[in-house]
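Mind having a look at this structure? Questions to follow.
Yeah, one chain of the complex is gone here, protein chain that is, but the others are all in their spots.
Which chain is which? They are A and B, in the order written, and residues in each are numbered from 1.
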Amino acid sequence: MAKMKFLCDSERCIECNGCVTACKNANETEWGIQRRRVVTLDDGEPTETSISVACMHCTDAPCMAVCPTDCFYQTDDGIVLHDKDLCIGCGYCLFACPFGAPQFPTEGAFGERGKMDKCTFCAGGPEEDPIVEKEKYGANRIKEGKLPLCAEMCSTKALLAGDAQVVSDIFRERVVYRGHKDGAWSSLEGGAATPGQMSQEEMAARAEAFATDATFASNTKGDIIAKA
Amino acid sequence: MNTYTTQTGSTLRGARSTGISPVQRLKMVAISLLALLCLTLSSTLWASTEASDAENRVKGNFAGAGYWREVSDGTEGYTTSKGREHGKLINVSGETWRDWRNRWVSPGGLYAIGGSLGLLTLVYLLIGPLKLDKPRTGKVVERWKRFDRTMHWFVAITFLILGFSGFLIMYGKHFVPDLFGYTFWKNLIAFCKLAHNYIGPIFSLGLIVMLISWMKHNFFNKVDLKWFLQGGGIIGNKHPSAGFLNGGEKGWYWLLFFGGLTVVGSGLVLDFPIFGQLRDTMQWANLIHGVSSLLLLAASFGHIYIGTIGSEGALEGMKTGYVDETWAKQHHDLWYEEVKDQAVDEKEVR
Partner (left out) sequence: MKLTKKTATGAGKTDSKGLGLSRRTFLKNTGITTGGLAAAGFMGNGMIRKAEAKTEAISPNAPKEVKRTICSHCSVGCGVYAEVQNGVWTYQEPAFDHPFNRGAHCAKGASLREHGHGERRLKYPMKLVNGKWQKVSWETAIDEIGDKMQQIRAESGPDSVYWLGSAKHNNEQAYLFRKFAAHWGTNNVDHQARICHSTTVAGVANTWGYGAMTNSFNDMHNCKSVILIGSNPSEAHPVAMQHILLAKERNKAQIIVVDPRFTRTAAKANEYVRIRPGTDVAYVWGLLWHIFENGWEDKEFIRQRVYGMDEVRAEVAKWTPAEVENVTGVGEAQMRKVAKMLATNRPGSVVWCMGGTQHTTGNNNTRAYCILMLALGNMGVSGGGANIFRGHDNVQGATDLGVLSHTLPGYYGLSGGAWKHWAGVWGVDLEWLKGRFDPAQYRGKQPMNNAGIPVSRWVDGVLENKDKIDQKDNIRAMVYWGHAVNSQTRGVEMKKAMEKLDMMVIVDPYPTHAAVMHDRKDGVYLLPACTQFETYGSVTASNRSIQWRDQVIEPLFESKTDHEIMYRFAKKLGFADQLFKNIKVEGNIPVIEDITREFNSGMWTIGYTAQSPERLKAHQQNWHTFDFDTLKADGGPANGDFYGMPWPCWGTPEMKHPGTPLLYDTSKPVAEGGLNFRARFGVERDGVSLLAEDSYPVGADIKDGHPEFTDKLLKQLGWWDDLTAEEKKAAEGKNWKTDLSGGIQRVAIKHGCAPFGNAKARAVVWTFPDKVPLHREPLYTPRRDLLSKYATWKDVESHYRLPTLYESIQKQDFSKEYPIILTSGRLVEYEGGGEETRSNPWLAELQQEMFAEINPYDANNLNVRDGADIWVEGAEGGRIKVKAMVTRRVDRGVVFIPFHFGGKFQGKDLTDKYPQGSAPYVVGEAANTATTYGYDSVTQMQETKVTLCKVTPA
């Protein structure tokens, strides 16, 4: 069974925010709710690195573990979804989430936060009626055999989404390309880690490690999207 | 060893579909709690393995070496997202909080509550309720004014609602949906959260007013020391002397004072996330709130027991404001000496 995961290749991410607005486009979340964001570390320094982040659909998801109402569930594809009817807006998932993915429409007195909203991997939510589903959770592209719009539209194909295996294969291929002695593994050379001394094997192993937890459906589009 | 985590981690839907009965579930929880207890000693080892698992989980989602080192320090970056703390790529303390909450506070609270209930059951079964030594005189003295009683019941009722709703917020998901179904659970938990969040501040007010107005009765003195030395009457066969309030009651007061204020303080931090509290603050507040409120809840059972079925005649004082002379003499002899002139016939006041 496929396990869906995101993987953001920071060597490619240029902080163009395409993923952020693609998400808006697909899910029409209200002003103030950004299911995806791009974070740039060391902004303006030689080691500057950007990365796109949203719900990573963890296998052992902390949000699920702490939710008092048990509103989360994981699909067979490993996508972590939640039931907004059950959500009471307590904020626990936000406290636990490693990525700051859960967001709330408001932050009012008496803990009035409204229903939590987060990335659904464009897989909608627990509603039968497609109109209601779209209204409440946003797009259900997975149902149509498509992948999340953020990854599909990534300007440099930095953000990959799909079956963990496919994603990791693509990424490994890139690493091998870059692994050349004169390769373009620039942020490594920039001093973020031991420059240029990584062997091809080490890189491949690392690539694999990146994708171990990354989990993706055998979606034919996965290839198209990330090929590059 | 992951049984417990897995259970909490499993989903509503998942749980329903796997068809584990509530009893089995409770059993599993119990077993894992026991196992956990056994592991207390090796907890350090445990925590470190777990942390590295968590680390791998997070790390596994990024490409780009060296990145992890930086983000795992919680370094703040630039982002166009206006969400609070969105510049922080990794919520470093989230995993620790989850661990503390789910591994320690949650089961610990069950122990405390279970222990308290168990102990009281034992006391009830082995010792039984405390009866009045002598027959009632039919004359009563005033112990609690209307204001005191109103305050007490106000605090008591809100406390119970908060305790009940809080308990369900902490543990409800493990058994309510399975026992009563999705719709019931959905409405119940939504109500619990609303009740908890709105009644919390009201309770806080009541508690503070109560604590202030009763403080004068609650300073310890030599009598209380003797009272404690005699274990409130358990050691030796003579009932220890006591003033308006005995040592035990004063103990409860101060427990309520410190514990209650802690619960209230941390609760308010959680309830009003409008002052820019960051996740770290909320995590601390949540842990403190959980520990203190669970302890208070466990302790409150003792108070409730003694105030109701545990001690004949005690409830009357809070119900009507008056207690029988016999009760007064037996439990608060020194106070009785002060007020016995004011004794009136029971019929006049009831």
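Everything below uses one rule, namely that a residue touches a chain if its C-beta (ideal position, glycine included) is under 8 Å from a C-beta of that chain, and two chains touch if they have at least 3 such contacts.
Only a predicted model underlies this, so the values are computations on that prediction, with no experimental measurement involved.
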| item | value |
| --- | --- |
| Chains shown that the absent chain touches, full complex | A, B |
| Those residues of chain A which, in the complete complex, touch the missing chain | 11-12, 14-22, 24-25, 28, 30-32, 34, 40, 43-46, 48-50, 105-106, 130-131, 134-135, 140, 146, 149, 152-157, 174, 177-178, 180, 182-184, 186, 189, 221, 224-225, 228 |
| Absent chain, residues of chain B that touch it | 80-82 |
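Here is the rule we go by: only the chains that are shown with their structure count from here on.
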| item | value |
| --- | --- |
| Approximate Å spacing (C-alpha centroids) for the pair chain A, chain B | 39 |
| Interfacial residue positions of chain B with respect to chain A in the complex | 5, 8-15, 54, 56-67, 70-71, 75, 77-91, 94-95, 97-98, 101-102, 169-170, 172-173, 177, 185-186, 189-190, 192-193, 197-198, 201, 270-274, 279, 282-283, 286 |
| Chain A to chain B touching residues, read off their complex | 5-11, 17, 20, 32, 34, 37-43, 49, 51, 53, 56, 58-62, 64-74, 83, 85-86, 88-92, 94-100, 103, 107-113, 126, 171, 187-188, 192-193, 198, 206-207, 209-214 |
